[in-house]
Structures are given as structure tokens and as C-alpha cells.
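Just one protein chain is left out here, and the rest sit where they should.
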Amino acid sequence: MPLTLLAEQALNGLQLGLMLFLLAAGLTLVFGIMDMINLAHGTLYMIGAYLAATVAEASGSFVAAIAAAVVGTAVIGMALELTVLRPLYRRSHLHQVLATFALILIANELVRIIWGAQPIALNMPAALSGPVELAPGLRYPAYRLVVIGVGLAAALLLYVVVVHTRVGMWLRAGASDREMASAMGVNTAWLFTAAFGAGAALCAVAGALLGPLLAVQVGMGENILILAFVVIVIGGIGSVRGALVGALLVGILDTVGRTALPALFRALASPEVASEAGPALASMLIYVLMAGVLCFRPRGLFPARG
Amino acid sequence: MTAPPGLQVDGLRKRFGGVSALDDASLAVKPGELHALIGPNGAGKTTLIQLVSGAERADAGRIVLDGAVIDGLPMHRRVALGLARSFQISSVFPAFTVLENVALAIQARSRARCAVWRPVAGQAALFEPARRVLDVVGLGARSDIAAGALSHGERRRLEIGLTVATGARLLLLDEPLAGLGPDESARVVALLRTFKGQAGILLVEHDMDAVFQLADRISVLVHGRVIASGVPQAIRAHPEVRRAYLGESTA
Amino acid sequence: MASTLHIGLRPLPTLVLVASLVLLPVVLTAVDQPFYIVLASRVLIYALIASSLNLLIGYGGMVSLGHACFVGAGAYTTAVLVHAGIGSAWLAWPAAALAGAVLAAMIGAVSLRTRGVYFIMITLAFAQMAYYVVVSLRALGGDDGLVLPRRTGYGFGLDPHADMTFYYAVLGVVVLLMAGLRRLLNAPLGRALQAIRDNDVRMEAIGFPVFRIQLAGFVIAGATAGLGGGLLADLNQQVSPSLLHWTQSGTLMVMVILGGAGRFLGGVLGAAVLLLAQELFSDVTTHTALGIGLVLLAVVLFAPAGLAGLWRQVAR
């Protein structure tokens, strides 16, 4: 593999990983702090993308679209938290799975009723729609570079908030021991709503940013939700650092697997076997990684709770 | 070399992260003896129970039960060999009745413990011995209510009953008096006295009056190390113990 | 003996239930509505599959989000056997159960090392792997699945393609297995599973091999689901990867929780209500999912013990 291609694939893996991180960070916070399985997290991502597409269409401004999506989705997320999810915190994971599964069904139908069954358009700003030359022979889509930048910025921001601020201290305390957090006098109800809103906002950032690269359609949340779950389980539920490491691992492994495995099989096996086994194994790779991690570290790479 | 009968603990070490919880702890419990383990908070008493019962693995050291090394065995295998523990915080089956709780412990050592056909209900072989255990711990009259509905004191006694019902020859009791009022405490002390001579007991307890009333021998654990072992009078007189521990706690 | 754990059978309602299930196809044939015989067969099969998941979730405390892969294993086993010319249900159905059991043993051996959310996710991961294996293998028809040229036969001159005959075969299997499941739950192993659900640490401390018992429960549930998959392959005369899709695992879980996890007939009730609701809704609207979603949400918020629990609440 030539060096430029290798560099390009590394960037691709990084970019996929960072996007997964945006989704996984919110999920892992909600999970860690509230001990809540939220299958509807992907739904917030979908709502973010739809809001962004609608505002972009109406205003013509991509920045306005992202801002509106972030605010709108955070509000919807907090409203959801206050009405439906709050009564579920003390219930078993089973009930949380069922209720949020129901939310997926409802949200998908509502989106279909409001926006129709056809995918809708969300385009990147024209200025970013081409490639840039990073090095001789290495052209990379400008938009994906922006996505990488935003992903890194979000990761950095989260790191600063979680590690260096009072809110972050509460979050960490909440993730490791909820009783202790409330004993410390933290208003957990407010903290939960805010954390949920923040998670929803991160979803919206991911949805709005990925919209120009992916189809904005009903059901777009579920595919990516499963990936986000894989990420946080690998990283250790409740750990933002784990989510980052897990996301990058998944992003890079998936990218490497998709390019290297079929090539490897072509070199080793008959074309018949290769064209079948290569893609099959590549599809499974991240699940194999997750099962492997859990086999040796049943609580993920960075368990948040002792 | 054949080890003497009873429980031998040799040179146990355990670290959590950078902190040493047990550092070369050794002690021996003879068959039928009530052996108390005392020490200040954080001395490593519960860690020792965890390691001996098999809930956690030691970093180094040896645990021998009646001549057989049991270090590597999972907890349920150690129970089968005759070593059972109780928990500092009562750990029962709240949805099961009191009688069913104890019957479970009997079931654990019956040959048909995982049978799939004959209903449990009506199996006298499980419930008769369970009733006898309940009579011993004084819960005979409460056998048909759900364990979740018991008072704290009753639950402490069920906790002991569950441990006894395993039929173990050596019991590890982790603070059986924790949180009990004087009346309930006296009941449990009387109960423990009836076990003396029938089963070896390693008793972790903070109630010094109870310890000195009951124990045949006492070991003192400080900073993860057993600093003294002997009959109660000897321990009471032991200068190091007085300095390290009793001096503060009897004040 | 006072026990809330023993699953008793009141003779009269049981008799009424079984008798009405036996009479159902006769009545439906009399009113010339054979379609509902097929629907009833489907409900029975899903009742069995949901009950096997109820054994895991409700009685064993093992919240598996990968149960569909055992159904798929059984279904594909049956389909492959039929394609290989082995067309007897007496062979194909036990083989389907065996396939479910073997897969469950492998997945359980790894997954049961984890607890809680991690268990939910690792079972999902394994099911996803199984899904991608099936989608990718051309020998299994890939995304198109496999069509069974005929149903597996029972001998004795019976025609499995007659809706009524097939219904009775399914009914026989389901009643037999539900009876077996009841015995299992009342037997020492069933007790041990429920006790582990409530307090696994204590079970280990009184001498039960917790891991092995959970694995046994997992394998039994996998075998039952595999058998259900075999029946499903026969019913539809086709198998496809959608049987193994994660939303299918989710739907099975919905059935269990909707009906009442840890209630003996919870799985049966959940499967019946969900499938019949889908059938009713789909006649009037294509926004079926909206209705189902709202109903589910209402159940979780207002009847957390499921419909079986609600029934008890109302009856009181």
C-alpha cells in the first residue's frame, strides 16, 4: 500500500472514530451517571440531522443549521428526559430498553409523517465541497477535515469540562457513585437533565455534520446507535476517556478491516472464497473486537465504576 | 508434609491498586474452635474473608483446609469442601420465603441440586433439615414469610442460618452483630455459643465484649499483618496489641 | 406450603385454554377462515420463542439482546436439512433445537462472564456476528435467504401442508414444551436459576456453581428458541437473515416485557397480543409502528409488571 493511501486511510479511520465519539460521549455520560440504557440516543441523532437539513434549506446557512440543530435537539432531549425518561431511572434496564425502543418506533413514524418517507437533502457548504491537497499526492476532502477538527475540538472541550471544572467533578462523582454525589449536595435532578441535554446536543452536532456525508432518512439512527454502543462497551461504560479510545479503535479497525481484509483474502484464498469471506469478516470485525475485549476485561477498557 | 486439620492461612498478600490491604497475613483455625479476628478499621479483615472464601484471588500466599490446598478453587467448590461464609451486609433471597432460603442452602449440597424434573415443593429431604436449621437460629415461627419482610435482626440470623445450612465444618462470619441492638446481640451471641465445638468459626467482629466472651483464641490484624495470636487473656495482655489497637478502641 | 415461586396449574382454566386451542381450527374451518389458523400457528410459535426468552430474562435475570440468533440457528438448520433431502420433522426439529443449544453454549460460555449492561451488549454483539455470517454466506442464500420447497413431514400419512395438520403439530410441540418448562421452573434447577437472578453472590457463597447453572439455563433457552426457529422455517417455508436482525431480538424482548417478565404465561401473552395487534393495526394503517410504540410506552410507564401483572392488579 503506498504511503499516501495509508495516510488517507488513517485519516478516514480517525474521522469515523471521532464522529462515533460524539455519539458515544453523550451515551456514555447518560449511561454512567443515570445508569440508564437509552436506545433512543440514535433517534436524537436523526432529529439533529433533520432539523439541520430543514434549517439549512430554509436559511441557506450551514452554520445556522448546526446551531439550530444543536439547540433544538438539546431542548427536545431535555423535554424527553423530564417527561418520559425520568420515571425510568429507578426501573430495571429491561424497562429502559423497552421504553426507549418504543421511543424509536414513535419517533421514526413521526419523522416519516412530518418529513415524508423520502430521504431529504442536507449539503455541505460549497466552500468545503472539494478536496484539499495535504501533501503531494494526498488529496483529502476538505469537509472531512472540518469534521475531524470539530471532533477533536469536542473531545478536547469534553476533556476540559470533565476533568477541570466543578460540573465535571460532579459528573465523575455521579458516574462512580450516585449516592455520594447526592450526599455532596449536588442537585442530581438538575445535573441529569443538563447532562441529557448535553448528550443530545452532541448527537445533533454529529447528525448535522454527518448529514452531508450520509443519507438523512428515517432509521438513520439505529445503524449508528449500535456502533455507538459497541464503542462505549469497549471503552467502559461511563468513561469519557474510554469512549474516545473505543471510538478511535472502532473507527480505525473498521477502516483497516474493510480495506485490508478483502485484499488479504484475495492474496490467500481463491477468488470465490475471497469475495465472500473478506466482506463477511470485515463486517464482523468490530463485534469480534468487542467480544474479545469483554472476554478479557468484562467491564471494558476503562471501567468507570470500581 | 501433612497440614494439621482445620484452616491454615499462610502469608496472604493482596494489593488494590497501589494500596496494600494484606501483607503476609497468617493464622490457623483448629477444628471446632471459635477464632476471632479483630483489628482497627481498614486493617484488612474483610479482605481476608474475601480471599479465604474465594470471592477474590490472593496475590501470594496459601490457604489450606483440612490438609488440602484450596487457593485456586472457586467459591462454590470451597463450600463443597466445608468452608462457608456469611456477609457483613445481610445477603438473602428476598423473594423467597425464609424456609425456601434455607432450603436452597440444603439443596446446594444435595445430589439432585440441579435436577430438572421433580418439583422442589414437597421434597421433604430439603425442607426437613431446613426447618431444623430455622429452629436453631430461632426463626421457626417465621418460616413462611418472605425473607424481604424480616426485621434487621431476623435477617442477621437468617444470614447465619444460610451459612450453617451449607453443612460447612468451618464458618467465616463477617460481623454477625453489625447493627444489632443489645437484645438481638445477646441472642446471636447465645446462638454462636451453641455452635462451639460443632464447627470451626473464624469470627470477624467489632463488639469486643462479645469477642472476649466467645472466642477460644483471638488474632489481631493491623495494617494487613497478624501481629498477635493467642487465647483472650494473652491478647488482652499483649503490649503491642494494647498499643496498636485496644488502647484506642476501649477508650 | 406457602410459596410464591411454585407455578401451579389451576385445572379448569388450563383445560379451557387447551380445549379452545384444540377446537380453534375446527371453528375457523367451519366459518371458512383458514387464514386465522395460519395466524394462530404463528402466534403459538412466537409464544414458545418468547417463553424461552422469558426463561432467560424473567426467571434467570439474563437480559439477552441476541435471542434471535438462536431462532435463526434453528430455522437455518431446518432449511439446510430440507435442502439436503432430510425432510422428516422427527429429525429436523430436534436438529434445530440442537443447533440452538450448541450456539447458546458457545455464546453463553463467553457472555456469562459479564454482568448487567455488558451482558446485554455482548449478546447483541454475538447476534450481530451471526447475522453477518448468514448475510455473507452464499451457501445460505445471503440476503435472499433460503426457500423450503416443502415442509418437514411427520409420517403416518399426515400432510404438513394442510394448515390444520401443521397447526396441531405446532400446538403439540408448544404444549409439551410449556409443560416441560413449568416442570423445569418448579424443579431444583429452576429454583436455582431464580435464586441466582435475585442474588448471584449469595448463591455462589452457599455452594452453587452459578456460572454452570446459568449456562445450563442459557442452553435450554437456546435449544427452545432453536426449535421455535425450526417451526418458523416450516411455517413460512423460508428463512432469511431478517430472522436474526437485532430488531428481531428487540421485538422478542418486547413480547416478554409486554406480557410480563417472570410470569409463566408472560411470553405467551406478549406474543399473542403483539402479533394480533400488528395484524389488526396493519389492516387499518401503515403507521403500525406508531401505535405499537405508544402502547409499549404506556405499558412501561403504567403497568411495569406487564399485561400478566396488570391482569393480577385489576383482578385484585
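Letters are used for the chains, namely A, B and C, taken in the order the chains are written, and counting of residues starts over at 1 for each.
To be clear about the criterion, contacts are C-beta pairs under 8 Å (C-beta built on N, C-alpha and C of every residue); 3 or more make two chains touch, one makes a residue touch a chain.
Assume contacts and distances are computed from a predicted model.
Per the UniProt record, the chain missing from the shown structure is "ABC transporter substrate-binding protein", taken from the list "ABC transporter substrate-binding protein", "Acyl-CoA dehydrogenase family protein", "Thiosulfate oxidation carrier complex protein SoxZ" or "Cysteine desulfurase IscS". In the whole complex the chain that is left out makes contact with A, C.
The omitted chain makes contact with just one of the residues A:Ser59, A:Asn223 or A:Ser270: A:Asn223. Residue-wise, the contact with the chain that is not shown comes from A:Leu213, picked out of A:Leu213, A:Leu264, A:Val288 or A:Leu301. Touching the chain that is not shown, out of A:Phe62, A:Phe101, A:Tyr143 or A:Phe229: A:Tyr143 (per the contact rule at the top).
Interface residues of chain A facing the missing partner chain: 2, 5, 8-9, 12-13, 15-16, 108-109, 112, 116-121, 123-124, 128-131, 139-144, 212-220, 223-224, 254-255, 258-259, 262, 275-276, 278-280, 282-283.
Within the complete assembly, residues 13-14, 16-17, 20, 24, 27-28, 31, 33-36, 38-40, 42, 132, 135-136, 138, 141-145, 147, 149, 163, 232, 236-240, 242-243, 265, 269, 272, 276, 279, 282-283, 286-289, 311 of chain C touch the chain that is not shown.
In the analysis below, only the chains that are shown with their structure count from here on.
If each chain is reduced to the average of its C-alpha atoms, the one that sits nearest the average of all protein C-alpha atoms is C. For chain B, the chain whose average C-alpha position is most distant is A.
Per-chain Cα centroids separate chain B from chain C by 43 Å. Mean C-alpha positions place chain A and chain C at a centre distance of 32 Å.
Annotation for chain B: no residues touch 2 or more other chains.
Annotation for chain C: no residues touch two or more other chains.
On the side of chain A, the complex with chain C involves touching residues 31, 37, 84, 87-88, 91, 93-95, 97-99, 101-106, 108-110, 112-113, 222, 226, 229-230, 233, 237, 276-277, 279-280, 283-284, 287-288, 290-291, 294-295, 298-300. On the side of chain C, the complex with chain A involves touching residues 57, 63, 65, 110, 113-118, 120-122, 124-126, 128-129, 132-133, 135-138, 246-247, 250, 253-254, 257-258, 261, 287, 289-290, 292-294, 296-297, 299-301, 304.
Of all the residues in chain C, the ones that touch chain B in their complex are 1-6, 183-184, 186-192, 194-195, 198-199, 201-210, 213, 216.
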